[in-house]
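The complex appears here without one of its protein chains, the remainder shown in place.
Then we have chain A:
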Amino acid sequence: MERIPIIRMSKFLLVSIQVDMHDRLALALQEDLTAKINETNARGVLIDISSLELVDSFIGRIIGTIASMARVLDAETVVVGMQPAVAITLVELGMSLPGVRTALTVERGMQILERAIGPTVTEGTDAGPEE
């Protein structure tokens, strides 16, 4: 069965959703991502939804759940690249993605994550993995 790839970037996990997700795929992503956080001790998760043209209540809920779970596992979640139309629709739907940080670009998302984790990690990324 198809999966959405999860890429490890030093202390962060990068997820880029390139396909129109069906429900099971979204659930699989949730499962994979939590397992991966646990496995890699990742401190941050960056979810790129710039290719996603539609986020309905289910997918919105999944994204929220992923963010909550990650927080419990001591990882920050940033959703980046949401298209304006998608954002409008989400709000009209009555969903505001509570607890999910968003950023317009990947770059800003990375900054948010680094800031959230603090200076230790910034050094760590420069000097190499230590923790």
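By our rule, contacts are C-beta pairs under 8 Å (C-beta built on N, C-alpha and C of every residue); 3 or more make two chains touch, one makes a residue touch a chain; residues count from 1.
As a convention for this text, contacts and distances are computed from a predicted model.
**Student:** Can you match the unshown chain of the complex to its UniProt protein name from these: "histidine kinase", "Heme chaperone HemW", "Cytochrome c biogenesis protein" or "Aspartyl/glutamyl-tRNA(Asn/Gln) amidotransferase subunit B"?
**Tutor:** The chain we cannot see is recorded in UniProt as "histidine kinase".
**Student:** Per the definition of touch given earlier, which of A:Gln18, A:Asn41, A:Ser57 or A:Gln111 contacts the omitted chain?
**Tutor:** Spelled out, the listed residue whose C-beta touches the missing chain is A:Ser57.
**Student:** For chain A, enumerate the residues touching the unshown chain of the complex.
**Tutor:** On the side of chain A, residues 20-24, 53-58, 85-86, 88-89, 92-95 touch the unshown chain.
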